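Before I ask anything, here is the structure I am working with.
Only a single protein chain was left out; the remaining protein chains are all shown in position.
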Amino acid sequence: MSPPHVTITVLFFAQARDAAGRARATLDLPAGSRVSDALALLERAHPRLAPLRPHLAVAVGQKLAAGDAALADGAELALLPPVSGG
Amino acid sequence: MSPPHVTITVLFFAQARDAAGRARATLDLPAGSRVSDALALLERAHPRLAPLRPHLAVAVGQKLAAGDAALADGAELALLPPVSGG
Amino acid sequence: MAELTPAPIPIERLIAEAPRPECGAVVLFLGTTRDHHEGRRVVRLAYEAYEPMALASLAALEAEALARFAIGSCRIVHRLGQVPLAEASVAVVVAAAHRAPAYEASRWAMDELKRTVPIWKKEFFAEGGDAWVEGTTLG
Partner (left out) sequence: MAELTPAPIPIERLIAEAPRPECGAVVLFLGTTRDHHEGRRVVRLAYEAYEPMALASLAALEAEALARFAIGSCRIVHRLGQVPLAEASVAVVVAAAHRAPAYEASRWAMDELKRTVPIWKKEFFAEGGDAWVEGTTLG
């Protein structure tokens, strides 16, 4: 039996979508993973995300979330580059 | 031969028109008369103008004019109560 | 170009005519008829103006707004005569590259308009009667 894990959906916007070359991904993570763990994994898969990292905000379930926020199974994690609406 | 005089047009607006009961009048004044002379004459003719006087501005030829401004023949003098546009 | 008009203010046209390609911000201010004033119900307003002087004052405000603020255009239209409830009595449209001067020019123009332009407003009350609104002494 595999160790417990969570599956999350990742949404990439604007420069993050350009860097990842995709708008959406599904990610399997060990149970107990946090936002920072997901970001580390995404950065390994998409190295062009690294330079964006200092300016990237993350939302979980449409709320801004810190790096140590926990990820529940089925969570929607969004990578949000600096905003420029208006 | 009558002494030299000037003829001016007087325009009454808003409360000044209500007080004078008219929108326009023609006034004959001795040559050399000033705005204050015209106002004194108008106040005698229309006593209900008196309470407005402290708040009344006067334009001569569409420019605000002080009490000592001279009145040329043919001048247009307007009585301007406190303004409330907008 | 400043206007005084007895007809409803053509708001859509004013917005459409505000120059845009070089400007990132448009601020439209509308002064509309309130249904109350100092506790009395107002059913309509009427405005009168010393028309040639008011028009020149409004045009001077437009020009001064352009000189004072980093804006591309400023246009002021004031309605005269009877104005039904909820219709606009005055419109100021400012277009600018950036929004801060657009807001500031619009506010400044409205403050100056109320302080310096020979226009008078009369309110008609639900209980009957009417009264000139207490205004600002010129000069």
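Letters A, B and C mark the chains as written, and numbering starts fresh at 1 in each.
As a working rule, contacts are C-beta pairs under 8 Å (C-beta built on N, C-alpha and C of every residue); 3 or more make two chains touch, one makes a residue touch a chain.
It should be emphasised that the depicted structure is a prediction, and the values quoted were computed from it without experimental measurement.
Asker: I'd like to know which visible chains would be in contact with the absent chain if the whole complex were considered.
Answerer: The chain that is not shown is in contact with A, C.
Asker: So one chain is hidden, and I want to know which residue out of A:Ala31, A:Ala50 or A:Leu64 touches that hidden chain in the complete assembly.
Answerer: Among A:Ala31, A:Ala50 or A:Leu64, only A:Leu64 touches the chain that is not shown.
Asker: Applying the definition given at the start, please give the residues of chain C touching the unseen chain.
Answerer: 11-12, 15, 20-36, 85-88, 97, 99-100, 102-103, 106-107, 110
Asker: Residue by residue, what part of chain A touches the chain that was omitted?
Answerer: These residues touch the chain not displayed: 11, 13-15, 18, 55-57, 59, 62, 64, 78, 80-86.
Convention: only the chains that are shown with their structure count from here on.
Asker: Measuring centre to centre, with centres taken as mean CA positions, what chain is farthest from chain C?
Answerer: Comparing chain centres, A lies farthest from chain C.
Asker: Could you please state the distance in Å, as a whole number, between where the Cα atoms of chain B are centred and where those of chain C are centred?
Answerer: Each chain's C-alpha centroid was found; their separation is 27 Å.
Asker: Averaging over Cα atoms per chain, report the distance between chain A and chain C in Å.
Answerer: 51
Asker: What whole-Å value do you get for the distance between chain A and chain B if each is reduced to the mean of its CA atoms?
Answerer: Taking the average C-alpha coordinate of chain A and of chain B, the gap between them is 77 Å.
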